[in-house]
Structures are given as C-alpha cells and as structure tokens.
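One structure is given below, encoded as structure tokens.
With one protein chain withheld, the remaining protein chains of the complex are depicted in position.
On to subunit A.
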Amino acid sequence: MANDREVLREIWDGKLPICFQLAQEEIMEIQQPDPFYVMVPRLSYFPLVTDKMKRHFLRFISQENADNEMWLDYNGQPLKWHYPIGFLYDLYCGIDPQLPWTLTVHFTKFPEDVLLHCPNKDVVEAHYMSTVKEADVLKHRGQVMSTMQKKDHNQLWLGLQNDKFDQFWAINRRLMESHGDNEGFKHIPIRIYSDDGSCFQRLVSPKNVDGSRKVLQQMIAELYPDKINIKLRTHGITLPLDTPLQWLSEHMSYPDNFLHLCVC
C-alpha cells in the first residue's frame, strides 16, 4: 500500500496554466474575444474544467453553432477528452515545454475520426469508472471494484471531479492494496504512448521471474528488446530507470489507476 503520502499529494496538486483561444474562423463579432486563462489540475479531464471557458466564448460565435459539441486542439492536433489533461500535455509538449499551454477552441468541424463524442459529464464518468475497473482486473482480478458499494464508486468519481484529495484517497487506497501472500499486484495497469498518440498496452508483472521486484529498465528491455535509450515521462517527470514498477503503480498512477507513460 502507498505510504509515501507526500508523493501522492504532490502528484494530486500538479496544475497546468492554460490559455484558451477561440479559433479565428469562428469569431462572428467585430470585437475579438479575450483569451481565457485558467489553472487546471493535471489529473482532471477537459470536460470537467471547461464550463466557464465555454460560456466566455459562446457570445462570440454564430448562434447556430452554439449547441454544437465543443472541442480543443493544440497546434492542429485534436485533444482527446478521455485522456487526463496532464498526460495530454506530456504527450504533446513534454519535449518542448510551453507555459501557459495555448489551446484552440472549436465549435464546428468536429473531427469525427479522431475524437469520441462527449455530450455530457456522465460520459466522462462512465469512461473513468470503466478504466478503473479494467485496472482492477489487472491488479486484483477485479475483486476490489466488485466488492465495493455503489457509493464508494461515486466517492471516487466525486473526489476526482471536485478535486478532493482525502475523499478520493479514502477509497482509492483500497484499490492500491496488494492481496494474497505476495507483495504486489498481479499485473501493473500501464499504457505507453508514442508521440503520434498510439497506445501500447501489455501484461506487465511487478516481479521478475526470480521473484525480485522489477524496475522500469527491466520492463523497457522486455517490451522494447531492439531499442536502446528509451526514456519514459509522466506527470512532467522523466522517470529514473531504477524505479520499481510496483512503487510506480501505487504512487504515479492517474486517478483511473493506470500509469500513462509517454516515450521520449
């Protein structure tokens, strides 16, 4: 179980300054809208933090587009709302950090082939809970999530949505416990992304065949046998290669209980 509580708190408190700008071709007023600046939690999702921004821009666009689904891009790259915000920043800006992160807001030309639709926050919640369940299948054969009550699931989601660390971790700590005789999870919930956004997910054990704890370097050697010098980044940090995977999973996972790592 996680006991480096300061680390959990640091990760939770991670924030990004964002500058939202309305796409030029959508501005229907003579007066240009001011950009909208906001600090957002790295662990959150865009649909949870963009209500005010959306209202700010609505009066500058053609009213026939006001009910359209809003979407965001960075440098022409549409941003997937179902990935955590901090992960998206690491993926597209990790090598060349840019603050504030300037994003373009759109109300037309929704990129159907790239983005999933997000009509409301319930869709975000469903996606989030499903990912937590998948992670629990990998860690504990799904036994922790299935023995929790509905109110526990709600508390997890509300803790994340309302940025309440204690509320969230009161439940999440149970998902971070190891079961059985062995210290450690059955498998580590982990997704590794290339800079083109493609996702690579494999079964990764927290232990080596000889029972010793597996560190990041050993996992990289298994997953990428023919590549050298691969580094992985998450939460704005390039991870030390001697970090044990079990510790990494307990402390550096996103609230969806997955490690989201970017190849760099």
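Here, contacts are C-beta pairs under 8 Å (C-beta built on N, C-alpha and C of every residue); 3 or more make two chains touch, one makes a residue touch a chain; residues count from 1.
Basically, contacts and distances are computed from a predicted model.
Novice: Which one, "Ubiquitin-like protein ATG12", "Exocyst complex component 7", "Mediator of RNA polymerase II transcription subunit 17" or "ESCRT-II complex subunit VPS25", is the UniProt name for the chain you do not see?
Specialist: From the listed options "Ubiquitin-like protein ATG12", "Exocyst complex component 7", "Mediator of RNA polymerase II transcription subunit 17" or "ESCRT-II complex subunit VPS25", the omitted chain resolves to "Ubiquitin-like protein ATG12".
Novice: I'm checking contacts with the chain that's been left out. Which of A:K15, A:K133 or A:K231 qualifies?
Specialist: A:K133
Novice: Among A:Q32, A:N162, A:Q201 or A:T238, which one touches the chain that has been omitted from the display?
Specialist: Only one listed residue reaches the unshown chain, and that is A:Q201.
Novice: Out of A:M39, A:A66, A:L116 or A:A221, point to the residue that touches the absent chain in the complete complex.
Specialist: Touching the chain that is not displayed is residue A:L116.
Novice: Where does subunit A touch the missing chain, residue by residue?
Specialist: 80, 82, 116, 126-127, 129-131, 133-134, 137-138, 142, 145-146, 153, 187, 199-203
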